[in-house]
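Below you'll find the structure, written out as structure tokens, and then a few comments.
Here the complex is missing one protein chain, while the rest keep their positions.
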Amino acid sequence: MIAGPCSVESDEQTIATARAVKAAGATALRGGAFKPRTSPYSFQGLKEEGLKILAAAREETGLAVVTEVVAESDVALVARYADVLQIGARNMQNYRLLEAVGAEGKPVLLKRGPSATLDELLLAAEYVLNAGNPQVMLCERGIRTFESHTRYTLPLATVPWLHERTHLPVVVDPSHGTGHTNLVPRMAAAAIAADADGLIVEVHPDPETALSDGYQSLTFAQFAELVQLCQRVAEAVGRKIRANETAMTL
Amino acid sequence: MIAGPCSVESDEQTIATARAVKAAGATALRGGAFKPRTSPYSFQGLKEEGLKILAAAREETGLAVVTEVVAESDVALVARYADVLQIGARNMQNYRLLEAVGAEGKPVLLKRGPSATLDELLLAAEYVLNAGNPQVMLCERGIRTFESHTRYTLPLATVPWLHERTHLPVVVDPSHGTGHTNLVPRMAAAAIAADADGLIVEVHPDPETALSDGYQSLTFAQFAELVQLCQRVAEAVGRKIRANETAMTL
Amino acid sequence: MIAGPCSVESDEQTIATARAVKAAGATALRGGAFKPRTSPYSFQGLKEEGLKILAAAREETGLAVVTEVVAESDVALVARYADVLQIGARNMQNYRLLEAVGAEGKPVLLKRGPSATLDELLLAAEYVLNAGNPQVMLCERGIRTFESHTRYTLPLATVPWLHERTHLPVVVDPSHGTGHTNLVPRMAAAAIAADADGLIVEVHPDPETALSDGYQSLTFAQFAELVQLCQRVAEAVGRKIRANETAMTL
Partner (left out) sequence: MIAGPCSVESDEQTIATARAVKAAGATALRGGAFKPRTSPYSFQGLKEEGLKILAAAREETGLAVVTEVVAESDVALVARYADVLQIGARNMQNYRLLEAVGAEGKPVLLKRGPSATLDELLLAAEYVLNAGNPQVMLCERGIRTFESHTRYTLPLATVPWLHERTHLPVVVDPSHGTGHTNLVPRMAAAAIAADADGLIVEVHPDPETALSDGYQSLTFAQFAELVQLCQRVAEAVGRKIRANETAMTL
């Protein structure tokens, strides 16, 4: 269970979120320091300062840090602070970056591109594996379809389909996958029922003032409820949430 | 929980399936007598003979009968035998047919068209409601996207989205929604976790010899397991499977 | 070249449009009398009165009349007035309707459903052909994709692809295919360059007051320019606009 803000905005925001998601049961903290943004005029992240904030939050809470790396030339820097290197959906086929995180050696969370087929996702993972790094988690975060009532369409059949074909763990992102706070908890529960190995969820102390993705972020209380719902579903389908174990091996 | 074969093929096939799904916990029997088929040269269904077989299966098992009606001129005939009139995905915007089943008065199961928006689905339901028939169940059965590893893409966020906007029950069809037997149980469980009010599942005594949709049909044993999995998930998310209640009110 | 209003709204509107499109070079008049509308509360067409208006416009101008039929039970009525029976995109897989227009015998304009594959379109045509009616025109009118700057996405590769596989004429509808008046002329020209056999274009005396589809309708002057542009492109690619010939054989 990975949770945290879309962007690292400040010391206070990050540490407060880390404490809250830890208390609710999360095992890893997400947060963007290098933000790939559709517009060059949007907030681009705090960069190294953001990484330091994340590392301080780990120090205090013991949560593993998951954060995105957007360029080959940043890999070493990000790897100094992060426990898991995230490859965002826009960079799923940035093969040089995949090779660089493959060579680095830390666990990688590889997000599916919004129009990538699952074969393309598996071959993107192969770029990391082929560089000598076996620790790849695949992440379904929604695809582009004609539907506009959700930000993306979240196709959960991805989870059992991938489980039949690869031993790599499959994480689901119901925040980007729906784009609406009120749809996140149910789709998180559905992902667990579909046999997801983990979840990555956006949480913010005050979603309405978030610098990015506020409309799909949960409050602390909403996240705590989501965790309880997911734990009950995980038990019903006969498993513990495997993300815990993954996180424990970091 | 609605289950049964894609097509009614024979007396034996139908009654055997009815007994098996009843024993496993289903409350309604599905089965196509009038089959809309992509090709005019495919098996088109047993028509009235199929309806009689369904009615006989109801007689014996007490299951409600859900079956598709494909033309305005067949509504009266189908309504004589069926408890629920199904409008298939191809006919979601066949407005004359919607008005006719609206006027008839029996409960209607309205399937979403593969490229229909949810607004279009709600407005299609409005054609039935506006004809004076309030008993409409909406059914998510998957949409057309670029994904080809599944027959359709099954977007479960439909379920909580519709629950926020309408009191009409929402049923999910994981058989058409995935198109692969081995993906059906997990997506059925996910649908329940997403708060679906019911499921409609294809079951066949011998899927490999089915005249249609064998690749997405469950055996009796697979269906029995699916029901148990779904019951555990339903309890975990704090509800009974509401389809039972719907069926009981028929 | 088929042109005319989305809906027949009145005598004056229809006859004025018929005169204008005839003068500009059209050979057939389109206009909806039975309108399938997404909402039951939208204008549903003038029905038989609309058919009479269309027939009167043919009387005066000599244009062939192309109009939609939405139900099996209307086929005989519509066929009394129309020269070409249009099957709309929503009804592409309304097989009973296809069989009925197949049995009737008049030329059929079969529109592609917004998520139909071309195989499904060809098999839908097969329902008409198989009923004994060889006069089927296929119509590309755009598909549902993630693109939202146009109403639909108009995939013109449909045209040469179909020409390789069938002798049936292929008509393109740039009005629905784009949903914006200002994109229609260029996409009409592109359709001709892609080897379309005909075009069907929405034209209205005063698009801003149209009861339906005004945002994608051309004024008379815009349509006259479109015809000239298309004629120059048709010559450049070495052909006359075949729709003329089709119309002549009606």
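The chains carry the letters A, B and C, assigned in the order they are written, with residues numbered from 1 in each.
Just so we're on the same page, contacts are C-beta pairs under 8 Å (C-beta built on N, C-alpha and C of every residue); 3 or more make two chains touch, one makes a residue touch a chain.
For clarity, every value in this text was computed on a predicted model and none was experimentally measured.
Undergrad: From the listed residues C:A23, C:A103 or C:A157, report the one that touches the chain absent from this view.
TA: Only one listed residue reaches the unshown chain, and that is C:A157.
Undergrad: Write down which of C:A56, C:A131 or C:A190 is the residue touching the left-out chain.
TA: That would be C:A190, which touches the missing chain.
Undergrad: So which bits of chain A touch the chain we can't see?
TA: Residues 36-41, 70-73, 90-91, 93-96, 113-115, 119-120, 123, 126-127, 130, 143-144 of chain A touch the chain absent from view.
Undergrad: In the full complex, which residues of chain B touch the absent chain?
TA: 144-146, 148
Undergrad: Using the touch rule from the top, list residues of chain C that touch the missing partner.
TA: Touching the missing chain: residues 115, 117-119, 143, 145-150, 153-157, 159-161, 164, 177-178, 182-183, 186-187, 189-195, 229, 232-233, 235-237.
Just so we're on the same page, only the chains that are shown with their structure count from here on.
Undergrad: Of the chains shown, whose Cα centre falls closest to the middle of all protein Cα atoms?
TA: B
Undergrad: Can you tell me which chain lies farthest from chain A, using the average of the Cα atoms as each chain's centre?
TA: C
Undergrad: Rounded to a whole Å, what is the gap between the Cα centroids of chain A and chain C?
TA: That pair's centroid distance is 48 Å.
Undergrad: Scan chain A for residues touching two or more other chains and write them down.
TA: Within chain A, the residues that touch at least two other chains are 145-146, 148.
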